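Structure below; questions to follow.
Note that one protein chain is taken out, while the other chains of the complex remain in position.
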């Protein structure tokens, strides 16, 4: 039937009540929650889930990147900053609590682009780090050596706490940067790249908009590919509400108006293809 | 200051988060919840509390009569039928859970009217029984003998279950009625009165409107006083929204328009004074 | 002045408010029922329930229905009439150190004017709020409230009779709130307040009847806040008189949202039922917000988002 339409969205999407099996505080306001979820079966690095709230006046689900997906255990891990109602509620939930989870959603980081690259850099600014952890593991699993992959992780300060850096260190080289210089480079992840005069062959990035712009500019100047993960307010997470747009340099196939849906064509984009 | 105004409402009202210390199912859909609450300090038989919900889209508090108030233990007990969101939520709550409680509210059953009466009848139709339990105890405590007080309690059937009847029996005489005759009189509490040809000197009643009308008519025919407890949808429970009116036979002091506020002038009224 | 040296006082039509927070009419009585709970002296103003020349009995019950993040009411402006009101309610209110705003209703022009005349030289009253927008009154009210010409006319008439500053309270059930605001201003209003309730309906599908005896009622509560903020923004940009904003305020953030949209003061309505001390929490929260953000005078945030 509708299978004949190549533009239909064929997805292994799951909508379920997922149970929490582990909750942890990682740093100031940063939490980690592990769910038992069938989303693990197909989740790809850089994809995200939409998590429902328990409040019946807050009806939009919250988009959160998948930080780890363990297919064997059937678990996914979300790492997030508690900023508002939904993330705070999640951070306070206990083992056994269930949340509505829709996912995996979106297109993740292209792994094949990293093949044969000598210097692969992952830049994670603050709460942008989580999706890069799954990426780091996936890259290693494709046979890429640890020496070829460096994660540059930017944090606020030692005081507010580092998170995930040790888990990154188990997979890839790690360079730290902090706003106040309390550990690693004083400054941003871009400052860390410049300080060490790194010459990456490809960059994967997730983090605040100014960082993503800097990565894009750096990549363009260095003639290397960069893949960046974007955020926008979302209602459906599935590509129908057209709420989560980013301007694109070319007309995309869905909108025909230089607009791509972050939830569907993204959240990861080739930095050249979007207008930030 | 404002003390000079006799029409001000001087109340020992409490607004608190009260903790549940005991929850029980008494019959089909009928539950009992005991709260640790300072409302116990002043609660008078027939008064009620407004109980908040935990849903942040359901903002009105639910009026529930106080079934028991134990001043020494500092507890109040609510007995209610789980009919909608709020009462179901309450029925599913566990020990230690807290709910917003505002009370005690309204004017209760006048105890002094029962003094020197030989045959005092309390008629509770279904979920109207709970406030009469506190009344039964209070009447006994004023020195009235058990032989002078009879509670006529109407239920659906043995199958859906009786509730509170044993607690009534510890204080007063009890006569049962069920819709299906599975125990006691087949029919209503009025049928039970007629069947036994009771000649009460005063009636206190709480229950569905048809029962209250029958009680009013019976009392009027018998030239005896009847005090009935009324229900209406409430927003504030404190006398300001003017949502919970009942028509009165005389102009009342607050409204001047033959309207009394059930939450404030009631919920207990002299049956002669209201138009049902 | 709040203790921290931050100015929370606002001036509306020459009347000084110690802070911009008051109750919305009809949700706090005349304060009598709440005064042991809520220190009325802390409020920027106390706004009374609507009062008419004669007692009104209002609508039949049910008058209340709960809706998602809000409620419907169809009280029908029950009130004991101006005589009782003057003696009882104003007598009570005169003992408190807060502004008194009397909300006025009527079935006809003449009825509005009768109330206004009675209160015009009463020292205990600081301002009059003319409710031309009550959706539950069949005669009069609704026409003034939705037709700019009628609104201008009634405003002019009221102004002629009144020595007190006049606040015209606008209905949101109109195509253009800006036109209504302009009409009130053109008629000489000293301020406008908005929004009154949106007309709504609820049906009990099991009993197959309307949830309110009056069929329709006024929707209030957080549900309507986005509509209210938008209308406050549009109205305050259409006129030069001050705007009192309301509709779904539950906390200091909501109150500040209305002020940033252009309101000089705010009113809390149905949330008083949910939480009787809400206004005090909001007053304190506004001061905290100003102090945390280094804002010395609340006037800096009025209409600051533009």
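Chains here go by letter, A, B and C, matching the order in which they are written, and residues are numbered from 1 within each.
We adopt the following convention: contacts are C-beta pairs under 8 Å (C-beta built on N, C-alpha and C of every residue); 3 or more make two chains touch, one makes a residue touch a chain.
Keep in mind the model is a prediction, meaning the values are calculated, not measured.
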item: Touch criterion as defined above, residue of C:7, C:120 or C:216 at the omitted chain; value: C:216
item: Those residues of chain C which, in the complete complex, touch the missing chain; value: 67-70, 72, 146, 173-175, 198-203, 205, 208-210, 215-217, 219, 221-227, 229-230, 233, 248, 253, 256-257, 260-261, 289, 304-305
item: For chain B, residues in touch with the removed chain; value: 56-57
item: Absent-chain interface as seen on chain A, which is shown; value: 1-2, 4-5, 7-11, 13, 15, 52, 56-61, 102, 232-246, 254-259, 264
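Here, only the chains that are shown with their structure count from here on.
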item: Contacts common to chain A and chain C (chain labels); value: B
item: From chain A, the most remote chain by mean C-alpha position; value: B
item: Centre-to-centre distance between chain C and chain A (centres being mean Cα positions), rounded to whole Å; value: 47
item: Centre distance in Å when chain A and chain B are each reduced to the mean of their C-alpha atoms; value: 58
item: Residue numbers of chain A (touch at least two other chains); value: 56-57
item: Residues of chain C touching at least two other chains; value: 68-69, 222
